[in-house]
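Removed: one protein chain of the complex. Kept in place: all other protein chains.
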Amino acid sequence: MSTLNIVNKSPFEKRTLEQCLKRIGEGDSVLLIEDATISAVNGTAYANLLLEASKQSRLYVLQPDLQARGFAEKPLLDPVEAVDYAGFVDLVVKHERVHSWL
Amino acid sequence: MMEDEEYQGGEVKKFLYVNRRLPHGTVYALESLETVLIGAAFDQDVSMLFIDDGVYQLKKDQAPESIEFKNFSKTYRALEMYDVEKLFVERESLEERGLSEDDLLVDVEVIASKEVKALIDQNDVVLSF
Partner (left out) sequence: MKLAVLINEGPYQHQASDSAYQFVTAALAAGHEVMRVFFYHDGVNNGTRLTTPPQDDRHIQRRWSALADEHKLDLVLCVAACQRRGLVDEGEMKRNSKDAHNIADGFRISGLGQLVEAGIEADRLVTFGD
């Protein structure tokens, strides 16, 4: 796998998510952590952006951060896979490099 | 800056520094540049990529003396002396901000947004502050 891209900002506050997504491609993955986790939930204005990105990239969300923000029981966008910190570590190991979009 | 540091390990990796923020409003641009200089002193293969608001770091005519800040923008012109010669700027980021290559204080290679992934894929370590 190519690059694990980490995004931690709410797309409602900063443009980091779209800035990341427009520059990645085949073999890349995106892990949503911290405030970015809320974009993984079904029904937001950014759903289509993530659905489009999922055609070529794998999408993950850090479950403990989502749970902290009150969305543990809410349905996620279909292509987004929830991971815990152990899963986060596995993603880092599986990709060739990690790029945190700060 | 700690320019006297050296790396004895002998291993060379490809480092890409991704700059996405304006200078002065936060310290990230300056402290990123300090890391770049150390990386070069360690004889690593260093490239810099300026995208989004990062393109403003290379803007000509910065005069932060007006706010009592050090003018570190001159350092970008000195990077060549540290063998940091691969500076990439994304065309779309310039255009979006009404800027062109002529507004930049140093020679760069302008690349398209769709070429960014290939650049990232060529590097071993990606640092973004």
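Think of it as A and B in the order they're written, each chain with its own count starting at 1.
Here is the rule we go by: a residue touches a chain if its C-beta (ideal position, glycine included) is under 8 Å from a C-beta of that chain, and two chains touch if they have at least 3 such contacts.
All values reported here derive from a predicted model rather than from experimental measurement.
Shown chains touched by the hidden one, complex as a whole: A, B. Touch with the chain that is not drawn comes from one residue among A:Val7, A:Cys20 or A:Ile33, which is A:Ile33. Considering the whole complex, the residue from B:Glu34, B:Glu92 or B:Asp121 that touches the absent chain is B:Glu34.
Residues 1-2, 5-7, 9, 11-13, 15, 27-28, 31, 34-35, 38-39, 41-42, 44, 125, 127-129 of chain B touch the missing chain (whole complex, contact as defined above).
Considering the complete assembly, chain A touches the hidden chain via residues 6, 8, 33-34, 64-65, 84-86, 88-90, 92-93, 95, 97-98, 100, 102.
Please note the rule applied: only the chains that are shown with their structure count from here on.
Averaging Cα coordinates per chain places chain A and chain B 26 Å apart. Chain B meets chain A in the complex at residues 18, 20, 28, 51-52, 113, 116-117, 120-121, 123-126, 128-129. Against chain B, the residues of chain A that register as touching in their complex are 2-3, 15, 19, 22-25, 28, 97-102.
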